[in-house]
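Note that one protein chain of the assembly has been removed; the remaining protein chains are unaltered in position.
Just so it is clear, A, B and C label the chains in written order, and each chain counts residues from 1 on its own.
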Amino acid sequence: MTIGSMFGDIFKSLFKKPITEQYPFVKMEVPENLRGKLIWNPEKCTGCMLCIKDCPSNGIELLVVDKVNKKFVMRYNIDRCTFCAQCVESCRFGCIEMSDEMWELASTRKEPFEVFYGRDEDIKFLLENSAKGETETPC
Amino acid sequence: MEPKTAPEKFIVPIGPQHPALKEPGHFEFTVEGEVVTNATARLGFVHRGMEKGAENRTWIQGLYLMERVCGICSHVHALAFALGVEKLAGVQAPPRAQAIRELVSELERIHSHLLWLGVAAHEGGFDTLFMFSWRDRETVMDLLETISGNRVNYSANVLGGVKIDISDKQADAIRKGMDFLEERTQHYLKVVTEDETFLGRTRNIGVMSFEQADFLGAIGPTGRASGVKRDVRVDSPYTAYNDFPVKLITHTHGDLEARFIVRIQELYESYRLVRELVDKMPTGDLSVKVPRRIPEGEVISRVEAPRGELLYFIKSNGSDTPERIKVRTPSLCNWSSVLVTAVGHNLADMPMILAGIDPCFSCNDRIVTVNRKTDSTQMDWEDLRQFGIEYYKWM
Amino acid sequence: METEKALELAESLLKDFAISTNRPEENRVDFVIDRKNLKPAVNAILVDKRWGYLSAITALDNALWKVDETTKKKTIDPSGGSLELLYHFCQAAAVATLRVSLSYDDPKVDSICDLISSVSMYEREAAELYGIEFVGTPNTDKLLLPDNWPAGVYPMRKTFTSLEDSAKG
Partner (left out) sequence: MDVNFPPLVALLLFPGGAFLLFSGLVFEYIDRKLVARFQNRYGPRWFQPLADVVKLLAKEEIIPTGVVKSLFVGLPVIALTAALTSALYVPLFGFKPVFSFQGDLIVTLYLLSVMTLCIGLAGANTEDRFSLIGATRALTQLFSYEAPFLLALLGPAIALQTWNIREINAGAGSGLWFIIAQPIGFVVAMVGLMGKLELPPFDAPEAETEIVAGAFTEYSGRGFAIFKIGRDVELVIGLTLVASFYLGGFNSPLDFLWKTLLLLFVTAALQSLFARLRIDQTVGMWWRVGVLMVLLQLVVIIVGQHLAPIIQPVIQSLFGG
């Protein structure tokens, strides 16, 4: 039976630095295997579409430029991504991995949330085509 | 609910937006002076249609949907789903995967119980305990982030195993964290069992007798605080609980103090278990292959969530999407019993009694479909501002 | 071993009511019972003998699917199918399930609220989402769905696709 049993705590914390994180000023160090933004490597991709099929949030789309020569572009919608890493697990060729970047997901614009991965010329080709309105709009 | 015939009844509504409970749920307490004479609940404010939604998704996508039933016990939902699907498919995850699954669920229990300790203290107006227990909870949150890469939705499970592995460096971090938490928890146990002002708010409040708890089906720490010996980890061990058994912790009083004691003693048990798991982690593969089409059948998968027994009923029709997934979360079981015990107490005790079962509203509310309108317009900042100006012109 | 004993006990308790008994898993036993026997069966297993506790009530829509040969499209055949209620009782590792089949035309079953007051929430959930009528349940207020949800629309039935479709009829 005591009264004020947390006295030790409050007394000690007077002389301690507050534990609160000074977030916008001091950023926390991220752990090395943080699940952040996806990185897609076009070189090894065979276009099996397993990652697209398994993605629970329709966050990634594979746009086909040339199926025979295995030219693909991945459109990655970061705002839809739930960072579950299922696509990393699903890919049998190790094309997808998760980086520890981009964990501050806030913007007043939509553009930073749409990322294209692939060979530069493929992306260029695709963007030009879509400007002409030739490619189908993805879901 | 009693018919609302007597008009002179004084009904105090709590919720859906109420500062006491940080999640939306609506309660109506009929009070006479300060004493509650009747209590009813209305849920469904965070109803997301997950059970229906799961029927339109593949098994793999369902795993991540189920992980998002609840933000606090995300791992156990995915675990129950994965275990059920693996049972249907006739595969079993390798031993190391099972041990990692158990490790993550115990770490999750630690963070959930510490969170509850803070919330319950806050309901009782003991903000210092709230701040300190949440400060220490950061330790285990950081550990979970270190090993899984995310603080809340660890997404450790895949069908057939786990994604994450525990390295030696991480194991050391876990051991250190457990030592720190054990020392702090000892202190909190002393505070909640000895502090006079706090005991005034917990002792003999919200008493649920063994008879009530047993018959009405109270589960988890709420039931165990009334002496009901129910713990899925002991009764029907899943994952690695056979090799790393857990001790059943019960208390006899059934009041709020007993619930505090049971939860805090479970924390000790979890610390011990986590240390043991880290020390004697089996080696081997992390996952096995699970077919995309799951054979026809029905399965019941039960796991012990931090709040009590979580029951999944999974029915497969042989295709790559489930036929029916039924989720029965522990909070739903405990609601009915707690509303019975609420009658006769002071209004001031209500937040603590409600918080005493560690309610999780998101868990309860899952089912209806939400149609994503295809013609929805997206507004950017400027549009929104414009919309606001237009809107307020008419005010 | 204890699980086996518990399951056998459950079988002996319910042998008068069960139309058929089935062991889908090693720790489970299913009893198919008629809906008018539900109350006596619950009384026998839970109230009299305290076999475990009522863990959950699962409602199922066993719709009859027919597949169009040419288009490979799955549609619901309204001539068949049924609703089903599963009452799961758990004792330690053993799970006993009472299965009650209900037709779409007359989805009525006796409420067991007067036996166990805490099932009210489960019954309200099944009533709202599947349109099963529990005769004698004390509280029929909305539990999960919004207050302005149209009457007679049951979202968990297989026939429900969206509110717009339901409004069209």
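A few points about this structure:
Here is the rule we go by: a contact is a pair of C-beta atoms (placed from the backbone, for glycine too) under 8 Å apart; a residue touches a chain by one contact, two chains touch by 3 or more.
Only a predicted model underlies this, so the values are computations on that prediction, with no experimental measurement involved.
Under the touch definition stated at the start, the shown chains contacted by the missing one in the entire complex are A, B.
Across B:Phe81, B:Trp116, B:Phe198 or B:Phe215, the residue that sits in touch with the chain not pictured is B:Phe198.
The chain not shown here touches chain A at positions 3-4, 6-7, 10, 13-14, 16, 18-20. For chain B, the residues touching the absent chain in the complete assembly are 10-13, 18-20, 34, 121-129, 131-132, 135, 195, 197-198, 200-201, 346-351.
Convention: only the chains that are shown with their structure count from here on.
Viewed as a network of touching protein chains, the structure reduces to a simple linear path.
Averaging C-alpha coordinates per chain places the centre of chain A 42 Å away from that of chain C. A separation of 25 Å divides the Cα centre of chain B from that of chain C. Chain centres here are Cα averages; for chain A and chain B they lie 27 Å apart.
Contact residues of chain B toward chain A in the complex are 57-58, 60-61, 63-65, 67-68, 128-129, 132, 135, 138, 142, 145-150, 153, 155, 158, 163-164, 187, 190-191, 194-197, 378, 380-381.
Residues of chain A touching chain B in their complex: 1-6, 9-10, 19, 31, 33-35, 53-57, 82-86, 88-90, 98, 108-110.
Listing the residues of chain C that touch chain B in their complex gives 3, 24-25, 27-28, 50, 53-56, 58-61, 86, 88, 90, 92-93, 95, 97, 116-122, 125, 129, 138-139, 141-146, 155-156, 160, 162-164.
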